[in-house]
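Handing you this structure, nothing more for now.
Shown here: the complex without one of its protein chains, the others still in place.
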Amino acid sequence: MEYVYAALLLHAAGKEITEENVKAVLEAAGIEVNEARVKALVAALEGVDIEEAVSKAAFAAPAVAAAPAA
Amino acid sequence: MEYVYAALLLHAAGKEITEENVKAVLEAAGIEVNEARVKALVAALEGVDIEEAVSKAAFAAPAVAAAPAA
Amino acid sequence: MEYVYAALLLHAAGKEITEENVKAVLEAAGIEVNEARVKALVAALEGVDIEEAVSKAAFAAPAVAAAPAA
Amino acid sequence: MEYVYAALLLHAAGKEITEENVKAVLEAAGIEVNEARVKALVAALEGVDIEEAVSKAAFAAPAVAAAPAA
Amino acid sequence: MEYVYAALLLHAAGKEITEENVKAVLEAAGIEVNEARVKALVAALEGVDIEEAVSKAAFAAPAVAAAPAA
Amino acid sequence: MEYVYAALLLHAAGKEITEENVKAVLEAAGIEVNEARVKALVAALEGVDIEEAVSKAAFAAPAVAAAPAA
Partner (left out) sequence: MSAVRGKVPQWKVDAVEEIKRLFREYPVVGIAGFRGVPSSQFQSVRRDLRDEVAIRVVKNTLLKLALESLGGDYKKLEDYIEDQVAVVASKLNPFKLFKKLENTKTPSPLKPNQVSPVDVVVEAGPTNFPPGPILGEIQAAGIPAAIEKGKIVVKNTVTVVRAGEVVKPEVARALNLLEVKPIKIGLDTKALMENGIVFTPADLAIDEAQVFEDFIEAARKALNLAVNSAYVTEETAEILIQKAFLDAKNLAINAAVFEKEVMPDILAKAYSEMLAVANLLSDEALDEDLKE
């Protein structure tokens, strides 16, 4: 999930999610970067709405909590 | 949440979540780092089992959550 | 609910919930302490597994809320 | 959760949630205070309507979930 | 919950919920009465519409009843 | 309801639910006791797991409430 975390980090910081930026973040975390995966991630983001994913995650949390209540 | 993502990134990379490491990741993302927030993050995560904290639903309020389920 | 928060605070800090401790916390918050309420609180919490009581949802209310929703 | 409990204690007591007040309450509970966490708490609570947040929690979980999405 | 049962018993019997009455009921049940809790109970009930609070619990009944009956 | 509350009170106090005990509690509340009902109550509660019924009440109670209403 490192690549996804890196993208979320950039997104939360209001930065563009470019191959270069993702690489920089991963490398700063001491991760050996796989170029193909970075490219794949950035390419995939064209069809992925990060904002929506983030807000879904927030919604899902309470839903999870509901389970044990049942 | 940038700071939390940075922590998760470090965790996923098998690195220790230290002030220095968090800062490095944030700076690589082009974020102007707030030292107090970094310190607060590292302090909050001290002694926390991240694997467990990550998978435990954020909401421990089953009763409340249950209501809208109906 | 100040008194209950004081109890939770002490519990989270790993301190015993005694009249003295509760009073100290409330006074530090600038609250004029009502001795009887402190006594009542400590008495009510005697022998209570706080961890369990906190996580066990005990509302009759949400059930009520559910009713009109159904 | 100590820091959050302290904030709510102050709120319930009708006191302002300042770094100083939070610290005083935590110290009274015998907690070794982390300044950065206090700062982060006070900063994050600025702009949060505690009354509203609390009343939301009492009734509707979806409302609860909505907040973090923002 | 003994104290609450005592209060509701008095209420159901159409008696006033005074410290004295609550104590009498509790003692008749062989309970060693904690004065502070009695005081706290009576004080907390002041201004509370018991009928209404209780009717909320009853209210939920029909709607909810269908499902869990299974 | 007084009779049931009296039973709950005795149960919470760890006392046996005997005719005598129930009567004592009711009388302490200034209630004119109906002997037959006390007998019926005590007989009916024999073999009833009050603990279990009560613990289910928080959530399931409303459902139960429907029954007597029917």
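Labels for the chains are A, B, C, D, E and F, by order of writing; each one numbers its residues from 1.
Here, a residue touches a chain if its C-beta (ideal position, glycine included) is under 8 Å from a C-beta of that chain, and two chains touch if they have at least 3 such contacts.
As the structure is a prediction and not an experimental result, all values here were calculated from the model.
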Identify the residues of chain B touching the omitted chain, counting contacts across the whole complex. 1, 3-5, 7-8, 37, 40-41, 44-45, 48, 50, 52-61, 63-64
For chain F, enumerate the residues touching the unshown chain of the complex. 1-5, 7-8, 36-37, 40-41, 43-45, 48, 50, 53-54, 56-58, 60-62, 64-65, 67-69
Go through chain D and note every residue touching the omitted chain. 1-5, 7-8, 37, 40-41, 44-45, 47-48, 50, 53-54, 56-58, 64, 67-68, 70
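We take it that only the chains that are shown with their structure count from here on.
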Between the options E-F, C-E or B-D, which interface matches A-B on more than half of its contact pairs by residue number? E-F
Taking each chain's centre as its mean C-alpha position, how far apart are chain C and chain D in Å? 16
Can you check how far apart chain B and chain D are, centre to centre, with Cα atoms defining each centre and the answer in Å? 18
Cα-centroid distance, chain C relative to chain F, in whole angstrom: 28
Check: chain C positions touching at least 2 other chains come out as 57-61, 63-67, 70
In the complex formed with chain C, which residues of chain E make contact? 34, 36-37, 39-41, 56-57, 59-64, 66
Of chain A, residues touching chain B in the complex: 1-2, 5-6, 8-10, 12-13, 15, 21, 24-31, 61-66, 68-70
In the complex formed with chain D, which residues of chain B make contact? 35-40, 43-44, 59, 61, 64-68
